[in-house]
Each structure stands twice: as structure tokens, then as C-alpha cells.
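Every protein chain but one is kept in place in this view of the complex.
On to subunit A.
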Amino acid sequence: MTQTQEPTHDYADVFGQDTVDRARAIIARYPYARSALLPMLHLVQSVEGYVSQNGIAFCADQLDLSHAEVSAVATFYTMYKRRPCGEHLVSVCTNTLCAALGGDAIYAKLREHLGADGKPLGHEQTSGEPGEPGSITLEHAECLAACDLGPVLQVNYEFFDNQTPEKALELVKALQAGEKPHPTRGAPLTDFRQAELQLAGFFEGREADLDGPSAAPETVRGAALAADRGWTAPAMPDDAEFPPLPEKK
């Protein structure tokens, strides 16, 4: 199939050689090139803060896909944003368990605080000029797999655990003021775009991020209780052998 019917996009001033090199590095990770599409969409978000028409054209050209094929994928997944995001993306879990513990109240508080003209901010809307310092995109999120630490929220996909409306408000005010409070679990905050670059699989120069805390007291409660009580799994035998090679049927 020829791609000549596609509208031409001159995105060279948006996606430079470094982005092209990274796109090629992503493709090289997989046996088949198309598998690179999801990480590549994260990559274009790291440049523009969302998936633009240029971003779609860029991915299509790199992978020899049509714009429609790339658009179909980009619009399917929640994490690909169709409008420019703020410096930070704040995601509040409002699934049942977090909601029952206060997640709905947290989301309502942040909507109210970030809203303007007496109107609360809506889902995936941005307070401030997208990309500018202190701008914040707010969203309600589905279960973030941290239920023992609920209610949780994330900033640029780093975890802030055991939140309250007051704590969350304080956090967002700090982000607006240009501060970067440390997540409960995760690396020191950067911004949405840098987080997206890491999701595309590029971690160069950020080795120290690995040391960001991960295990909350809740995470290790069972292991700690077992250690305290002297409970262990049964001891392994010293010489556990493999079963004989099954006969070919």
C-alpha cells in the first residue's frame, strides 16, 4: 500500500534527529517493528506533552503505517493525551476502594481548587498554560494498583500514598508554586514530559532515580510480621532433584 494519500506533515522542527534516533532505538528492541508503536507514542508525548497530528505522522512514517492506523491506537489508550498537558499530570484514583476512603473527596477538592470562574476543573483539563511552569492537568484515574495505600494519587505517574483532601491540596499548591515534593514511592519529580521519556524506555542520566523509595510500611507488613513472630516458609531440602525426563509419547 502506498502512503501517498497521507497529508504531508513537516515536523522536522518538532521532532529532531535525537527523537528519530530514539524512535529507531525503540524499533530495534523488537522482533517486529510495529511493536514499537506504544513506546513511540510515549516518545512523541515526551517532546510535545501530548500526541499531536504531527506526532501521529511521525510514528506513521517511522513504522510505515497509515495515519489512521496510528490514530486508532493513540485514541484507544488513556495515557495518550489528545490535548497538551500541563507541566505536571495529577491523577487521582476514584475507583471504588480509594473513593470510599476519600478519593472522591480528594478529586472534588482539587477540581475546585484548580477551577476558574467558579467552575471546577474537568477531567483531563489543564489549569494554567500547558507546559508552562506550575501548569497542572487533572484527571480521575482507574485503579492504580496501590489499594493497600489508598487513597492514592500520582503526579507524573509517581505515587503519593495515603492521601487526604488537605494533603492533596497542599501538594498541588506546592506544584503550582514550582516546588517538587518527593513522592511517597518513586523518584524525585521532574515533569510530565520527562516521565513520558522514561516510559518510552530512556533512562540515561537518571540512574539515581532507582533509589527512590518503593516499599511502604504496608508493602512489607506481612514480611515484617512474619520476621517478628519467627514465621517462615518450610525449609527447602538441600538436594531437591528434578523429576526424570518424561518419555516421549
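Here is the rule we use: a residue touches a chain if its C-beta (ideal position, glycine included) is under 8 Å from a C-beta of that chain, and two chains touch if they have at least 3 such contacts; residues count from 1.
By definition in this document, contacts and distances are computed from a predicted model.
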| item | value |
| --- | --- |
| Among "ABC transporter permease subunit", "NADH-quinone oxidoreductase subunit F", "Anti-sigma factor antagonist" or "Putative monovalent cation/H+ antiporter subunit B", the UniProt name of the subunit that does not appear here | "NADH-quinone oxidoreductase subunit F" |
| Residue among A:A99, A:L121 or A:V172 touching the omitted chain | A:A99 |
| Sole contact to the chain not displayed, among A:R34, A:K167 or A:K180 | A:R34 |
| Chain not shown, touching residues in subunit A | 29-32, 34-39, 41-42, 63, 72-73, 76-80, 91, 94-97, 99-101, 141-150, 154, 156-159, 183, 185-187, 195, 198-201, 203, 206-207, 209-212, 214-215, 217-227, 229, 231-234, 236-237, 240-246 |
